[in-house]
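Only a single protein chain was left out; the remaining protein chains are all shown in position.
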Amino acid sequence: MLFEFSDEHGELRRTVRDFFEKESDENRVRELMSSEQGFDPTCWGRMAEELGIVGLIVSEEHGGAGLGMVELAIVAEEMGRVLLCAPYLSSAVLATSVLEFAADEAAQKEILPKLASGEAIATLAFSEAANPWDFSAIAMTAEPKGDAFQLSGEKTYVLDGQIANEIIVVARVDGSLALFRVADDASGLSREALPPFDPTRRIAALRFKNTPASRISSGDLCCQLECALDRAIIALAAEQLGGAQRVLETTIDFAKTRFQFGRPIGSFQVIKHGCADMLVEVEFARSAVYNAAFSGDEDPQSVAVAAQMAKSYCSDAYLDIANRSIQIHGGMGFTWEHSAHLYYKRAKASEILFGTASYHRERMAALLGFGAR
Amino acid sequence: MLFEFSDEHGELRRTVRDFFEKESDENRVRELMSSEQGFDPTCWGRMAEELGIVGLIVSEEHGGAGLGMVELAIVAEEMGRVLLCAPYLSSAVLATSVLEFAADEAAQKEILPKLASGEAIATLAFSEAANPWDFSAIAMTAEPKGDAFQLSGEKTYVLDGQIANEIIVVARVDGSLALFRVADDASGLSREALPPFDPTRRIAALRFKNTPASRISSGDLCCQLECALDRAIIALAAEQLGGAQRVLETTIDFAKTRFQFGRPIGSFQVIKHGCADMLVEVEFARSAVYNAAFSGDEDPQSVAVAAQMAKSYCSDAYLDIANRSIQIHGGMGFTWEHSAHLYYKRAKASEILFGTASYHRERMAALLGFGAR
Amino acid sequence: MNESELRERTRALLKEVNPDAKGDQRIPFRGAQFDRGLAWVSFPEGLGGLGLAPKLQTVVQDELHKGAKTYYEDMLVNPIGIGMGAAVVLAYGREEGKRELLRRMFTGEEIWCQLFSEPSAGSDLAGLATRAVRDGDDWVLNGQKTWTTLAHISKWGLLVARTNPDLPKHDGLSYFMLDMQAPGVEVRPLYQITGEAEFNEVFLNDVRIPQKHMLGEEGQGWKVAIATLMNERVALGGGASKKGGGPIAVLLELFENVEAKRSPAEEALLRDRIAKLYIEAELLRLTGIRAKAARDSNVVGPEGSVGKVAQAEIGKAIWECCADVLGPDALVYEHGYELRQGSTSSPNSRLHAKYTLLRSRAYSIEGGTSEIMRNILGERVLGLPGEPRVDKDVPWKEIRRS
Partner (left out) sequence: MNESELRERTRALLKEVNPDAKGDQRIPFRGAQFDRGLAWVSFPEGLGGLGLAPKLQTVVQDELHKGAKTYYEDMLVNPIGIGMGAAVVLAYGREEGKRELLRRMFTGEEIWCQLFSEPSAGSDLAGLATRAVRDGDDWVLNGQKTWTTLAHISKWGLLVARTNPDLPKHDGLSYFMLDMQAPGVEVRPLYQITGEAEFNEVFLNDVRIPQKHMLGEEGQGWKVAIATLMNERVALGGGASKKGGGPIAVLLELFENVEAKRSPAEEALLRDRIAKLYIEAELLRLTGIRAKAARDSNVVGPEGSVGKVAQAEIGKAIWECCADVLGPDALVYEHGYELRQGSTSSPNSRLHAKYTLLRSRAYSIEGGTSEIMRNILGERVLGLPGEPRVDKDVPWKEIRRS
C-alpha cells in the first residue's frame, strides 16, 4: 500500500469541495433535513451533470465514469464533511454496485444509465428487522406467479426508500438470494418514511403484499452482494472520515477563539490533549479509509478485511470525536443552532448503519481466523 | 446498607496501621520479597499474639476472635496498603474459612486453634492449571486406600504453598468435592515454589503421587467452598483498596512536590484530572469493599453478588491507579528503587488471582440473571 | 419544639387543610404550611419556619408523604425559588416585604429563575459581562443571560451583573432580584439538540432594577452567587436512589425485553458492558449513601465530591448502552425534532431511551462541566495546586474575552 494520490485525485477533491461548500452549506443542510423529500433534486442533477459523480462508479458502458474506490472515497469524504443530504450512498453506491455486480445485463442496460444521469434514484431494499445487515439472515421469499414473482413481507431501514423510484429488492428463490425489481407504483407496495435519528439521511420501511416483482438476476448472489456492501461500507467510512475531520477543525477553531478565565480554552491542557487524541483518531481513520479504497482498486482479495477495519475504526472515531466536540463546545454544543448535534446524529446513525464497530470487528476476526486453532 | 463503623472498628484500624507502619515499611517489604521464605515468622507471631488478627475470623470456640467481615476488611485493607508479605490471605482467610465452613468438627478442633495462634500456617490447594478459580472445574480425584485416600496430580497457584505446614486439598470423591489433609512431609508430595510476578505474595505448585491424605469433610462442599472463596475475594478486594488508596496518596504527594517548568506537576490540568479520576476510583472501590463486608455480616444472601462486584471493580481500579502512578512519576516510577512497581505488580497479580474483573462480572451477571428471558 | 411535637403539628395541618388539591388549588395548603412554620423549619418564625435544626425538615416531609396522597414535592413547585432562592432572600433580602416574597415563593404563586450564565461566561461564571450602571435609585442593566430554566413563567430572577468593570473580576459583581415583567426583559426559548427548549435566553435592554432589589451589598455579588450555588448543591444532593433504580433499571429492562438477533459474541460484549455499568451505578449509589452517612456524622470526606462527575459519566454511558441494546431500531427517532418548549417524557422505555441518549449529552456540561468538577476534585479535595492565572488581580475590563 503506497497511498499515491494522483494530480487528478487532487483535482477531483478540489472540485467536489468547492461545489459542496456552496451547495451544501449548513443553512442548506438544515433546510433539507426538515424538508419532506430530504434532498434537493436540482443539486442532484448538477452532481450528475456538472460533476459527473452520481455515475462515478457506474461502468463506462452503462454511461458512468467507470472510476474506482479511491475516487469514490474522495467524493464520499467530501460529502461526509458537509453532511450532504442526498441519496448518494443508497443509489450511487450501494444500488449501483449491486446492479453492476449482480444484475442481468438487460437490467443493467435499462437501469444503470438512468442512475448515472441522475434521472432515476435507486435503493436496495435488503434489511429485515431482526438482523438487518447480514445477507444470510434474509428470510423474504419470492413466490413465482406466472412469468414473474410476488413479494410479501417487510424490508426496513431502507436508505432513501421513500424517494427512490428504482426499487431493488433482495429476496430468496429456492433458498438462493436474488434481485427483484419492483415498480414504485406496484400494487401492494406501501412505503413508510421512518422518522430518522439522523435527519440528514432518510430511511423507510417498505411493505409488500403480493407485490409483483421481476427477477433481474440469476444464480445465488451472496458473494456479489457482500462485495457491493463492502463498497458501500467503505464509502460510508469515508463519509465518517470527512465528518470527523470537519468536526475536529470546527472544534480546534472554537478552542482557539473561545476565552474563559482570560485564556483561549485550547490552552487548557485537558482540552489540548483531547484535541490531540482526536487528531490521532482522524489520522488513523484516514489511513483506514485510504487503505480500504486503494485495496479496492489494487488488491481485491484484501478488500473485505480492509472494509471491516475501516468501518469499525471510523465508526468509533467519528462518534468519539462528535461527542468530544459537544463537550468542548460546552452548553453551546448542546444547542439546536450549533452544528455539533448534526454531526453527532450523523456519527451515531452511521455507526449503526451496516453494523456497529464491534460487529465489523467480529467479521474481521473471522476473516483473519483469529484464535482459530 | 448504612456503612456504620463503630469506635471499635476505628480502634482496630489504628492499631493495625500503627503496627504495620513499623513492621512492614518499604525496606522490610523489599527484604522479605527477596527472601526465601517470603515472610517474617516473628512478625507473624506478633500479629497472632499481640494483635490477635491471625485468628480474626476463627470462631471463638476454636480459639479465634470470632469477628466478622467488616473487621476482616479493615485488617486486609491495611495489609494491602503496606504490601504486607505474609500468608494472611492463604492461611488466615481462605484456609480458615474453608475449615470453618466445611471441615469435620474433629479437624476443626485440631487445626483451627493452631492457625489462630500462628503456630501453623495453612493453605488451600484447589486450583488446577486449566481453569483454576472455578471449583466445578476441579478434576483431581482421591483414590480410596484402606481407611484413607491417596492423591495424585497437580495443584498450582497455591498461595504460600511452599511454606504452609497444614495442607488442605480439594479433590473429588465419587464426583463430590471433599477436603483432604496432607501432611507436609507426606510421601509423594513435592512442592515447587513458582517464581512470582508479584514477589510480595508467594505461590507454589504442589504435585502429588499416591500421596496419603485423610478426608476431613463429609458431603459435597461446593456451596461451602464458594462461600469461603467469596470471603477470600472480599479480603483481596479490601487489600486492593488499601493498595490503591496508598498509591493515590503517594502520587498526590509527588504531584505536589515535583516541579517541572517552574510549577508543581500537579498544577498541570492533565495530571490533576488524572488524580481526580483516581480519587473517584478509590472512593468507588471503598464503597464496593465496605458494601461487600457489611453484606457479609448483615445480609448473607447478597454477599455473593457484592463479592463479585467488589473484586471486579477493585481489580480494574487498582491496576489503573498503579499504572497511572507509574506514568505520573515518569522515569522515576519505572525504577527499581521507587515503590511504584511493587504496587503495580501486586495490582496485576491481585487482578488475576481468583479471577479477573471480567470473570467476576460474568459471574455477577449470571447471579443477577441479566438478560435472562 | 421536639421531633414528636413537630410531627404532631404537621399531622394537625394535614387534618385541617386539604392537602390533596392539584395545580393552583394547592396554594391554600402550602400557604397554611408556610404560616405554621412548616415550609422551612430552620427559618425564623413568621418567615415560614420555627427556628429549628434544618435536619428536622425531614420529619415534616415524612409526615406529608404519609398523610397526603398527592403532595407535591417542594422542588417541583418552584425548584429554583425553593431550592436556591429562599436561603438567599432570607439572608440578603430587605426585611420589608420579605415574608410575602417567601410565602408566594413557597406556594408557587411566584416562580423564580436564575440568571447567572452568559454566552461568554459558562465555566468562567465570574467573567460575566452583563453591565449594571447606577442611575439615581435604579440600576440600568444591559446584557444577555442564557441557560435559564423557567424564565418564561417566572416572576422573579436571581441575577448577577457587573457593577464595576475596573475591579478584578470577582470584585466588581453585584446580585439582584429582577422583576421578569420589567420593561426591556425579553425571554426567548433556547432550543436544544432534541428540538426542545427546556431553557431560555434572556435579553436585557436598558432594564431598570431599583436599588432595593439588590441582595447583599454592591460588590458582594460573587459571594452571594456562591451561596446560591451551594444551596443548589444541597438541593441536588438529596436522597439516594434505590438499588437498581434509575437509568440502570431502564437498561436492564431493555436488555431483557428488546427483541434482537445478536451473535453470541455481541451478546457477551453487551452483557459485560452492562455488568460494568450496573456495578458503577450501584457504586455511585452506595458512595452517595456513604457521603450522606459522613455528612450526618459531620465528617467531611471525599465521597461527597465525586458524585457529580461520576454521575454524569455513568449516566451518559448507560444511555449510550441503551441505544446499543436497541440496535438498529435506534436509527428511528419517533419523537421527531420539531422545535417545542418543555421536556419530553415517555412511559415507554424504548422511546425514553432514545430521547435520553440525546438529552444526556448535557450531563457532563450542565451544572458545572466535568472538566470544572475535576479541577475542583483535584484542587479542593486532593489539595493539588492551581494553574497559573492570567485573570486575577487585574481589572476585569483588561481580561481577554472571546
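Here the chain labels run A, B and C in written order, and each chain numbers its own residues starting at 1.
Keep in mind that, in the parts below, a residue touches a chain if its C-beta (ideal position, glycine included) is under 8 Å from a C-beta of that chain, and two chains touch if they have at least 3 such contacts.
Fair warning: this is a prediction, and the values are worked out from it, not measured in the lab.
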Partner chains on view for the chain not depicted: A, B, C
Candidates A:Ser24, A:Thr200 or A:Ser358 - the one touching the absent chain: A:Ser358
Residue in contact with the excluded chain [from A:Met309, A:Ala340 or A:Leu353]: A:Met309
Selected residue (touches chain absent from view) among B:Ala125, B:Met140 or B:Ile203: B:Ile203
For chain A, residues in touch with the removed chain: 1-4, 252, 255-256, 263-264, 266-269, 271-273, 275-277, 279-280, 283-284, 286-288, 290-291, 309, 312-313, 358, 361-362, 364-365, 368, 370-373
Touch list for chain C against the chain that is not drawn: 264-265, 268-269, 271-272, 387-390
Contact footprint on chain B, counting only the chain that is left out: 34, 127, 129-133, 137, 157, 194-199, 203, 257-264, 268, 270-271, 323, 326-327, 330-337, 341, 344, 348-349, 352-353, 356, 358-359, 362
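Throughout what follows, only the chains that are shown with their structure count from here on.
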CA centroid of chain A to CA centroid of chain C, Å: 42
CA centroid of chain A to CA centroid of chain B, Å: 53
Multi-chain contact residues (two or more partners), chain A: 268, 270
Multi-chain contact residues (two or more partners), chain C: 371, 374
